[in-house]
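Yeah, one chain of the complex is gone here, protein chain that is, but the others are all in their spots.
Labels A, B and C are assigned to the chains in the order they are written; within every chain, residues are numbered from 1.
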Amino acid sequence: MNFDNIEEDIIKWRRILHENPEPSFKEYKTTEFIKEKLLSFGNIEIIQPAETRVIGKLKGSSQGKTVAFRADIDALPLDEKTECDFRSKNNGIMHACGHDMHTAILLGLARILSENKQRIKGEVLFIFQRGEEMAPGGAAELKKSGVLDGMDMVFSLHVMPGEKTGRIGVKRGTATANKDTFDIYVKGKGGHSSMPQQVKDPILIGSEIVTNLQSVVARNVDPFNTAVISTASFKSGEEYGVIPDTAHLTGAVRTFDGKTRETVKNRMKLIVENILKAYEAGGEIKFFENDYKAVYNDEELCDIAEKVIMKKFGKDALVIKERPESFSEDFSEYINPAKGCMVWLGVDKNGKENPKLHNPYFCSK
Amino acid sequence: MNFDNIEEDIIKWRRILHENPEPSFKEYKTTEFIKEKLLSFGNIEIIQPAETRVIGKLKGSSQGKTVAFRADIDALPLDEKTECDFRSKNNGIMHACGHDMHTAILLGLARILSENKQRIKGEVLFIFQRGEEMAPGGAAELKKSGVLDGMDMVFSLHVMPGEKTGRIGVKRGTATANKDTFDIYVKGKGGHSSMPQQVKDPILIGSEIVTNLQSVVARNVDPFNTAVISTASFKSGEEYGVIPDTAHLTGAVRTFDGKTRETVKNRMKLIVENILKAYEAGGEIKFFENDYKAVYNDEELCDIAEKVIMKKFGKDALVIKERPESFSEDFSEYINPAKGCMVWLGVDKNGKENPKLHNPYFCSK
Amino acid sequence: MNFDNIEEDIIKWRRILHENPEPSFKEYKTTEFIKEKLLSFGNIEIIQPAETRVIGKLKGSSQGKTVAFRADIDALPLDEKTECDFRSKNNGIMHACGHDMHTAILLGLARILSENKQRIKGEVLFIFQRGEEMAPGGAAELKKSGVLDGMDMVFSLHVMPGEKTGRIGVKRGTATANKDTFDIYVKGKGGHSSMPQQVKDPILIGSEIVTNLQSVVARNVDPFNTAVISTASFKSGEEYGVIPDTAHLTGAVRTFDGKTRETVKNRMKLIVENILKAYEAGGEIKFFENDYKAVYNDEELCDIAEKVIMKKFGKDALVIKERPESFSEDFSEYINPAKGCMVWLGVDKNGKENPKLHNPYFCSK
Partner (left out) sequence: MNFDNIEEDIIKWRRILHENPEPSFKEYKTTEFIKEKLLSFGNIEIIQPAETRVIGKLKGSSQGKTVAFRADIDALPLDEKTECDFRSKNNGIMHACGHDMHTAILLGLARILSENKQRIKGEVLFIFQRGEEMAPGGAAELKKSGVLDGMDMVFSLHVMPGEKTGRIGVKRGTATANKDTFDIYVKGKGGHSSMPQQVKDPILIGSEIVTNLQSVVARNVDPFNTAVISTASFKSGEEYGVIPDTAHLTGAVRTFDGKTRETVKNRMKLIVENILKAYEAGGEIKFFENDYKAVYNDEELCDIAEKVIMKKFGKDALVIKERPESFSEDFSEYINPAKGCMVWLGVDKNGKENPKLHNPYFCSK
């Protein structure tokens, strides 16, 4: 294959994208840029179901499978704090999750494959997806739209601070978390602090919910599986002498397989609902509807990924990952019936660990 | 009135009774003794609805109210440990709750009133009740039998260690506790201690019940009322490595008015039932059906009692009690629609506090 | 005695005071008004340890005890919502706790006694105290200043919605609550909600504190005494995915005797401190230093109060109160070594219950 200038191209494109970040679902210029590049390759068909998303389709020279590659294109609502020479020109918006790199790399892949169309059997889809950072995300709508029907397998990559540049991580099976964000509302009955008998004390009830929830991870989850339930806020009352009417708690659950996820959510519901009943209070637990499910990497696709990495970059480039990441990604939406595989791209340089994803100092060079 | 030899009679009778104690509902000889004495007074009519209970009826010289006096006549399943010369002849049975004294004193009263029949308006009932120590008790059955219909007021006394002989205590309003004994059964699901996910952990569930129950007294009872919930046993499991199927907890509740009693029992039920549901376990809380309710002393009868005590024994003999006793008594069964009043008879002597009620060293002279 | 026009005077003075409320420790005009009146009576000596407090001293015709009467003179930071014709002229300040009435009544008493100086043995002090509504209050500073040394007994009254005008309540012994306001600070360690092992979860710790505190009232307080512990706020965290560093809880304790107060505070300290240690967190419970203690009414002074009420206003005017009030009052500061007695003055009219104390609709006519 002809890889002439491919690195230069990708770096150049990435820096343009980094300088011009756009927020989730408003990736107008980004989409234009991608479209322009795809068209410039000469043989890629454009599918654009909306102004801010674009799919390139490359037909091979003969019949075969449909293989997709996906990049997410949106940026984050952050003020960039790096001092690099291609820092964000858009105040309050920054590519701090590496989507600029994902996009530029996918464009590079499209160029290469476009130049080698005759060697391709089947079709290749280059999916440039909007709104990954904002649930319900851009993947679900694409899947629903039908434009991906017939896709057999889908690959993606995500930059990964903490791993050296030049190394690529593969995690078989579950690769990211199911995230389930929740609100717990306690509707008690307030009153004067000297007359507890007239009150349904929302602080006590909320506290009993928090303490009883500990049992879910401790007792209801298979010890060899993983689940985390964290309450991240508890708000109730303003005073010293007046018991409030309500309490509001929030938090997030992380699990890594569907069965554990269901078990945990069901147990949480049962605990919250019945503690509320035990104290004759109203209220409920509400899980967000659009949280992302775990990405499940297909064994066979992982085999392919590992072989390619070892063949192209050598044995040392491959990192066999034992643990999934605890964040969540809407790449999971593309999987099933298609097979999927997301790999992790090291981005640490010069022996220093990059700032974490979503950090305003996240890697810029 | 003629009080000749009355003290001697009462002491003599009491010692005979003390020597010949009989267990609850088996007071055969005791009943015969009482009946014989009542008949010996010459003008008392015997009502004997069963072999082990007897009521004496004395008709006055003119029409008037029906006033009852009640003694309980059964003894306790205890080995007497005193060394007095009229100690129990019946192994394992002892008058350690003072019913021998109650009975002898009521016989004395019957003798006096019998001798003064002409001064009485209305009727007097001398109720010798069996089985006070064994719920559901002898009072409820007497009330139900109808022989007490028409009774206008009923008096009783109870000996009271901790108060000097010669003093009599009056507590207006609530005088004893509502006692509610309970069992809590937790039906979980046992299993190996390494696989909590297959288990419904009865020890955790029982523990959550105990901790959640604390809120009832702390938050649901009017702070100026009184309630005590005590769990007195928790039994679950035998091993280090096997989680058991069930837990069994027992305890007792004490309250002093009907509303608080209902509140406490309802709150307990709601907490137990809903904690069980929160943990998907079976089980229940069961309150004993026949526990005794609180004795409520009528204001007007207390006025009478106080006046009589002060007139006959002087101002110092009267103890105005501020707190009810925490034990329970089936004298409460006689009250409503009749008015009732139970007073406390001091029995400490020589500056020493008597052993407590139900103690095998309880006062003997 | 000469009671000419006394009712008119008191009503007139009270309305002037009600129209011109001043906040705690800023009672400048109020003090001037009081002083002017006291001086106008001709034989009352003025003691004025500060601009905003004044004590009138009336010497009797012969030697005797020193008897004090106390009124509190400050108003509350409330917008008056009544529509009466002498409503507050000062925006945001209102006599909603009846101190206008207390002050006017005490001026009336001063006028009467001043006119009957020859019938008085000993001395009478008319204490007009500032800042009752704002702990540490005006009573403690007066006591500390020494101007009250030698005072033998002190009386006060407080208006009482819920009781008819014309009736006066006397509560023997404890008449108001010990109030102990508290802050609980939990210093945990925050972090990402997916990594609980790096966190000292302040929401869990705060919740365990709340649930464990239930045991204090349920298990450590004599069931025949009274204590209330209410947590009135719980604040921790802002997000769904970030566990916060700290939690802040507030609340108030009410008890009615010194021993129970110490027991409750000690138990709370032990629970908070040791739960914090159990979770390796920092923090503490802090009780306010200047909360008011319970008012303890002297038996002998209550006898006097009851006799006077019955003699002057008849048997129906006297309300024997069984329960103390749950609020707290710095009148307790004057008691010990002096004897004290605070009585409750009914203020309901026309069969309607007055709005509660501290309510912006509180009684105005």
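Keep in mind that, in the parts below, a residue touches a chain if its C-beta (ideal position, glycine included) is under 8 Å from a C-beta of that chain, and two chains touch if they have at least 3 such contacts.
None of these values were measured; they are calculated from a predicted model.
Residue-wise, the contact with the chain that is not shown comes from B:251, picked out of B:21, B:60, B:188 or B:251. Touching the chain that is not shown, out of A:211, A:233, A:274 or A:354: A:211 (per the contact rule at the top). Only one of the listed residues, C:219, C:248 or C:321, touches the absent chain: C:219. Within the complete assembly, A:323 is the residue of A:121, A:144, A:259 or A:323 that touches the hidden chain.
Although one chain is not displayed, chain C still touches it through residues 194-197, 199, 201, 204, 208, 212, 215, 218-223, 263, 270-271, 273-275, 277-280. Where chain A meets the missing chain, the touching residues are 211, 213-219, 223-224, 226-229, 254, 323, 326. Residues of chain B that touch the chain left out of the display are 177, 181-182, 192-196, 199, 201, 203-204, 206-211, 214, 228, 230-244, 247, 249-252, 254, 326-327.
The definition used in the following text is that only the chains that are shown with their structure count from here on.
Core chain by CA centroid proximity to the global CA centroid: C. Rounded to a whole number, the gap between the C-alpha centres of chain A and chain B is 69 angstrom.
Mean C-alpha positions place chain A and chain C at a centre distance of 58 Å.
Contact with two or more other chains is made by residues 215, 218-219, 223 of chain B.
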